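Shown next, in structure tokens, is the structure this report addresses.
One protein chain omitted, others in place.
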Amino acid sequence: MNKYKTELMVGVFIVLTIGAILLLALKVANQTMTNAGDTYNLYAKFDNIGGLKVRSAVKVGGVTIGRVADIHLDKDDYTPVVTLSISTAYEGFPDTSSVSILTSGLLGEQYVGFQPGFSFDGVEELKDGDYLQDTKSALVLEDLIGQFLFNRGGKDE
Amino acid sequence: MNLFQHIGRETIGKVAAIGRAGLMLFGALASLPKLKNVYLTVRQIYVVGVQSLLIIVVSGLFIGMVMALQGYTILVDYGAEGSLGPMVALSLLRELGPVVTALLFAGRAGSALTAEIGLMKATEQLSSLEMMAVDPLRRVVAPRFWAGMISMPALAVIFSAVGILGGHLVGVDWLGVDAGSYWSLMQSTVEWEKDVINGVIKSLVFALVVTWIAIFKGYDSIPTSEGISKATTETVVFSSLAVLGLDFVLTALMFGIE
Partner (left out) sequence: MTFRRGDRVIYDNVSIEVPKGKITAVMGPSGIGKTTLLRLIGGQLLPDSGDILFDNTSVVSMSRGELYAARRRMSMLFQSGALFTDMTVGDNVAFPLKEHTRLSDDIIDTIVALKLQAVGLRGAVNMMPSELSGGMARRAALARSIALDPDLIMYDEPFAGQDPISMGVLVKLIRELNDALDVTSIVVTHDVTEVLTIADYIYILADKRIIGKGTPDDIRNSDSALVQQFLNGEADGPVPFHYPAPPLKDSLLGEGS
């Protein structure tokens, strides 16, 4: 039995496996993005988060600056609290910034749209653990249709 | 009366076979592998893993290409052909990679394992090992078992990776889906723990089941040409059914309940 050939081929097999794992890790699951770099947390209360999920993107004008780290219900007033984990590369957003839950395309997934507010004297910067005050909830299709029908009904009378 | 007797006897026989299979595995794995048996395992990885590589790579490539083609024709109607990447990647990582690899592995390597061990039994090689005071469970069964446990997840990962590249080949290079959206949507959808790791866990479970069935069927076969051919067929049938059944259970556990 050719011992050397066996060892060589098993070596090739292992290298291929490692290559495949690397491809899956870096190119497919993008493991580095989520782990690399430090993040800080901001919190936002919404009336309705619609279909937002943990790990949904947080975007400023289409650029991903972070992800949704956690979603839970506030125990006092029963409103959803979303924890946004923002990369420290994007620091110093003004206190007046607002967030809304948007949908990418008609059938696409939902993400958090982040609008940096105006910054002028006396406005503080957002720091780790701060709550964003200005939030806009997700659009729920059923509510929209309901409003539309209600308005039509009102006009006819 | 005869029918019930028959059913009873068959059931008891099956339970006893499960018991024998358990004892066999326990006997093979109870002791720590000796250093010189590591080389035996490496050689078995060559036999069951490396020699299955070609069929795995070719199947993975074509399945990825077909999925891209099929997915594109459906998604393009909704203007969502950008979602081709996540579709191909998720189906491969969660389902097709582990399952198809396990089925191909059962046909390619499992049947060979059964036939090899059955023939070793028929030609008294196992008895002769025993008479030479070498435990055939440790010498023959254990290296093959470990080789299967190592090779199958590796093959499944290669299968998925090649499939995703095959999907890229058809979707991006041929049908003109944007390469950026193919990869970036994939990256934002696929999760390392949920999709990749769960797929590997699935394929570890399949490896256990397929290798175990294959080795046991050979070890427990009736050492005649008819007995070995029956055992080989049963290996492929039983392990394929077990893989598909377990896949449902595992999918329900991993992805079903959120």
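When the chains are written out, they are named A and B in that same order, and each has its own residue count from 1.
The criterion applied here is as follows: contacts are C-beta pairs under 8 Å (C-beta built on N, C-alpha and C of every residue); 3 or more make two chains touch, one makes a residue touch a chain.
Note that the structure is predicted; figures quoted are calculated from it, not measured.
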Can you tell me which of B:Q70, B:S127 or B:S225 touches the chain that was removed from the display? B:S127
Against the chain that's been left off, what residues of chain B make contact? List them. 36, 123-125, 127-128, 130-135
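Here, only the chains that are shown with their structure count from here on.
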Touching residues (chain side chain A, partner chain B) in the complex: 1, 6-7, 9-10, 12-14, 16-17, 19-21, 23-25, 27-31, 33-34, 55, 57, 64, 105, 107-108
If we count contacts the way the header does, which residues on chain B are in touch with chain A in the complex? 42-43, 45-46, 49-50, 53, 78-80, 89, 93, 151, 154, 157-158, 160-162, 164-165, 183, 186-188, 190-192, 195-196
